[in-house]
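Only a single protein chain was left out; the remaining protein chains are all shown in position.
Up next, chain A:
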Amino acid sequence: MQDISLHLLDIIENSVRAGSKNIQIRIIKDANANFLRIIVSDDGIGMDPITIEKAQDPFFTSKTERKKKVGLGIPLLKQNAELCNGSFQMSSEPGKGTVLTAEFQLDHIDRMPLGDLKETLLSAIVGHPEVNFSIILTSLDKDKEKSFHFETAPIKEELGDIPLTYPDVIKYLEQSINEGIQITNMEDV
């Protein structure tokens, strides 16, 4: 993975595969405390302590349909976070969903860029119309706090049976997400 936004898409796909109906994505850029934090919480099937342990092991995967029993998504993200003075946590309980937190030192020289956040969010939202997404972007710099909150449930309710990949809806979602990224200065992190 070349950037954090691709890791984020990978984690979101894990949440979807865990049968989540609601996924919350929080991204906090804090220039004062010098961190970039990504939190993905879902209401999927969750994991027991053994599975949590195994999910961080590169030689394990939950994808039973595959012969190849390795999953590199989570171990690589963990490694990338820890390599730049950050941290990685997963907390989960069977039946209660999962919360995954990855933190990076914001100004660490080895930190991968955040990348194209808009494409990750747009892709996840339209690619999984059955899932409700809640997106919260926050940036803190000195005494300024900027925040953006985006919910897909009311949008889908308003649209009824019009698909999310209807041309004008794609444009609507793209512009909304773009505005949020600009408001919170997440374009070039």
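FYI, a residue touches a chain if its C-beta (ideal position, glycine included) is under 8 Å from a C-beta of that chain, and two chains touch if they have at least 3 such contacts; residues count from 1.
Note that contacts and distances are computed from a predicted model.
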Given the options "(2Fe-2S) ferredoxin domain-containing protein", "Beta-lactamase", "Sarcosine oxidase subunit alpha" or "Sulfate adenylyltransferase subunit 2", which would UniProt use as the protein name of the unshown chain?
"(2Fe-2S) ferredoxin domain-containing protein"
Taking the entire complex into account, which one of A:A31, A:I45 or A:V169 touches the absent chain?
A:V169
In the whole complex, what residues of chain A lie against the chain that is missing from view?
1, 6, 9-10, 13, 16-17, 63, 65-68, 71-73, 116, 119-120, 122-123, 126-129, 154-155, 158-163, 165-172, 174-176, 179
